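Let's look at chain A:
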Amino acid sequence: MTNGWIDIKNTDMMLIMGGNPAENHPCGFKWAMEAKRNRNAKIISVDPRFTRTSATADLFLQIRAGTDIAFLGGLIRYAIENNRIAKEYLVNYTNASFIVKEGFKLPEDGLYSGFDSATGKYDLSTWNYEGTGGSGGQAGSTGHAPEPTPGKVGGAVPPPALPTDVSYDLTLQHPRCVFQLLKQQYSRYTPDVVERITGIPKDQYLKAIDLFTSVRKDGDMKKVATIIYAVGWTQHTFGTQIIRTAAMIQLLLGNVGRAGGGVNALRGHSNIQGATDMAGLYDSLPGYLKAPALTDTDLAAYLKRTTPTASKPTPWASFNYYSNTPKFVVSLLKSFYGDAATKENGFAFDYLPKAGQDCSWTHIWEDMYNGKIKGMLAFGMNGVMIGPDTNKNINALKKADWLVVGEIYEDETSEFWRAPGISPEEQKNINTTVYRLPCAGFAEKDGTMTNSARWVTWKYAAVPPPGQARLDQDIIAQIFLRVRDLYKKEGGKFPDPILNLSWAYADAAHPPLAQVAMELNGKALADLKDDVTGQVIKAGQQLPGFAWLKDDGTTMCGNWIYSGMWTEAGSQVQRRGTEDPSGMGVFPNWAWSWPANRRILYNRASCNPEGKPWDADRKQIWWNEAAGKWVGNDVPDFKPDSHPNDHMGPFIMNPEGIGRLFAPIGVLADGPFPEHYEPIESPVKNPFHPEQSNNPLVKKFNTPFDKFGSPEEYSIVCTTYRLTEQYHYWTKNNPMNVQLIPEPFVEIPVELADEKGIRGTDKIKVISARGTYIAKAFVTRRLKPMMIDGKKVYQIGLPIHQGFRGIQEDKDRDARTPANLLTPAVTDPNAHTPESKGFLVKVEKA
Partner candidate 1 sequence: MSQAATELIRISGHAGVVPGKGLNREFQVCKLVDTTTCIGCKACEVACLEWNGYTFSETTFDNTYQTMPETAWNYWNLIKFNEHERADGTMMLLMRKDQCMHCADPGCLAACPADAAIVQYANGIVDFQEANCIGCGYCMTGCPFNIPKFDPPSRKVFKCTLCNDRVSVGLEPACIKACPTGCLHFGTKSEMKELAETRATQLRENSGFQDAGVYDPAGVGGTHVIYVLHDAKNPELYGGLPKDPHVPLSVRLWKGPLKWIGNFGMIFGVVGVFIHYLRFGPKVVKEDEQESHGGTP
Partner candidate 2 sequence: MSREPYLLSNGRVLRYSFRERLVHWLAGISYVYLLLTGLAFWSPWLFWIAVVLGGPTTSRELHPWFGLIFFVGVWLMYDMWHRQMKETPADKAWWAAIGHYIRNEDDQVPSADRFNPGQKLLFWGFFWNAIVLLLTGLILWLPQYIPWDLRFLRLAAVFIHPVCALATIALFIIHVYMGTAMERGAFGSVIRGDVSRAWADKHHHTWYEQILRGSAARK
């Protein structure tokens, strides 16, 4: 989240889309209810079905799964057309005025300029600003490393760079300025087209977008709107672009950086934010640093590629905080390799693995299926259930040599070899050795959890792990120590990274997580002195924050964004101060949020260019002329002493310093502006460009399990979701949850049920090209038939919680099938999230 949970209570307007917080974040949703009760805040709920969130909403719109960009694009068009934009904010804090290079083409035909159909990739050079200078890195993007020339390490063509001095037009009239291009891009997204694509009747749609944009009626800045979403947006082959559209709307409306505003992702697990912060993804290093690529021949090359230089209109200033990348990286390497990381050896950069291919989720299973991956350690990760395409995953595991599952109960992954449909004969032929390690449950371990609001909170173990269950860090430590010993004794291919890995814990086999946390915070490795303030930090002391990180090896830090969480003053994450002087839910002394305990990101944008808050009643930070710095109720997410006259951009993590309406050169691989693409399995062709219906960068796999269905045979759109009463795949082992929701079901419209002669609680089959899901029908009025581009389309949905192992499952009551049997293994090209929502099925009585 750019903002936070409690901050939601400050909002005037909520668009809840691609998310169902009432059901999946009931405790956090309290704050939405507070906003409703205390501020008369309005809620607009847009979802494929009427959920318990919709039940509290002022307006509900049923949308076809996967058509969110059409909806949001139409919203942009409406906002611009009706002058419901934050003009001053737009001009000063976004790249609306930046002029884009000649040669850039919008995707009227579904493709941006630069697409090479032979390679299936984009040449990004036209996706850039016009301007001069610029030989720096790749603009701090989340973009991808340049393609290596096969067989050749290094020497690839350097990617295009942003100009250091960007051409701009503050009147926003230049035909190639971002604002005009934006207008042009979404001029196609008329309410009629939106109705054709999404199935939302025009009058309802207009009512909703009118309501949402009313916060900026006539450009008045007082009110604030927030956009709240979850995996209803991310789980598409264009998921990141959906979120981009939302970010653009919030920039257009001037809601980012303000209390009650922002772009707010609701994470689906109590520490998934922590997992992504710590680089649980193959293409990043802790703190969202870029993972090294094959083309990074050494540290210098890597830093050159990944350290952006500022790119902006000349009179403006840009903090360009990622210019400090070398400090973060070197400190990280020092934390990994300690004394073995020296200036001479590029701080052991060579020890870091470089991925030569996509190693994201679906590729892992593909590689395992093809025999490239021999074994897997799965910790608290039920891969067979998480999917997509459960059958493919099961068949991949059949081919693996070994599987280690660390869990608190027997899960489907560790039991893949006796999944329903596998005969005893076939079981005999499965040669995978499965090891089950009993692990500690969440109440049995301490450590930190990072929530959606980026608040890092230390938690304490309530009870010790039972029986032989061990703590996760103990298991990993002990595996590491033994592997290291083996390398010591037997040698091997390039053992240096293992042998030299820093492991300086009080008890190597049982590393205390407090020590790990201190390591993440970072410490000085030599005496450090701040030339400006004179402050001194002695060697061995915890660092106060990332501003102290150095690129010369005198500091170490396991994750720069977590620097400040465990300082010499103590563990900040254990704080429980309940003071909230501003009354806005900041609670500055409760736990610790990254970065630097800032609760709302980009909060400089809560003020106008002169440094005065847009809304005096919801002041966050402001410029104090006398003190010569930014002060307020939150930690400024900004250079503290930058005078408003410097015109430094609030979006300090971008090299431009501004929020991007236009995302240049590969920030997102599939386009600088989001474009509506159909889900890979769709009932209709894309009304905008039927010949390029889908995202051109989406790849399909070719195993026998990667089948796709045609809309003629599979005419029903299917989506998947969670319920309040169950949590993913493990609460089916808990009597309480099983009591509340005892059986799997499929929610189908009354009309569809009547057509097929299905009554509520009849067993039915939901069939996709990949598998069959069997459950009882839940005939409901909360899902209505839709008219999509003139065609009647049904939409159904199913919760994901049951599988083939659990309390009821073990009693052999009904066939219980994983929901992901149905879903396709196609992913978003940027975040690699699978398209679990919006695929095609057919429905039959069982």
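Note that a residue touches a chain if its C-beta (ideal position, glycine included) is under 8 Å from a C-beta of that chain, and two chains touch if they have at least 3 such contacts; residues count from 1.
How were these candidates chosen? In short, all candidates are chains of the complex that A comes from, given by their letters.
The structure presented is a predicted model; accordingly, all values stated were derived computationally and were not measured.
As listed, 1 or 2 are all part of this complex, and the one touching chain A is 1.
Contacts from chain A toward candidate 1 in the complex involve residues 22-23, 26-27, 29-30, 33-34, 36-37, 40, 50-56, 58, 60, 723-725, 735-736, 738-743, 745, 760-761, 776-782.
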